[in-house]
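Notes follow the structure.
For this view, one protein chain was removed and the others were kept in their places.
Entry: chain A
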Amino acid sequence: MTTPLTLTPGRAPDGAAVLKVVGEIDMSNTDAFDAALDGIEGRLVVDLSECEYLDSAGLSVLFAHASRIEVVASPVLVPVLTFSGLATMVTVRGS
């Protein structure tokens, strides 16, 4: 069973590439999440402000793209991103 997740590529007002993530990311849908990141070239913002859950499989996708992403996180995700060490490598902004 796949957990509900919508992934919408777009642009921020300043022109930066954005991937908007709505729903929950877990092992059942990380492949789709990874493919969506792969589909966007260069630097991008991963907008997780409406993402309510991110498991370690989802985190591993963020780490795999750590050199080129910035993350906007919902308050629920901030501790997850902090304890995982992602916040030491990637700019993480609260939403």
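As a working rule, a residue touches a chain if its C-beta (ideal position, glycine included) is under 8 Å from a C-beta of that chain, and two chains touch if they have at least 3 such contacts; residues count from 1.
The rule we apply is simple: contacts and distances are computed from a predicted model.
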> So which of "L-arabinose transport system permease protein AraQ", "Tripartite tricarboxylate transporter TctA family protein", "Na(+)/H(+) antiporter subunit B" or "GAF domain-containing protein" is the UniProt name of the chain that got left out?
Replying inline: "GAF domain-containing protein"
>> Out of A:6, A:56 or A:91, which residue would touch the omitted chain in the full complex?
In response: A:56
>> Under the stated touch rule, tell me which residues of chain A contact the chain that is not displayed.
In response: 24, 27, 53, 55-57, 59-60, 63-64, 66, 76, 79-80, 82-86, 88-89
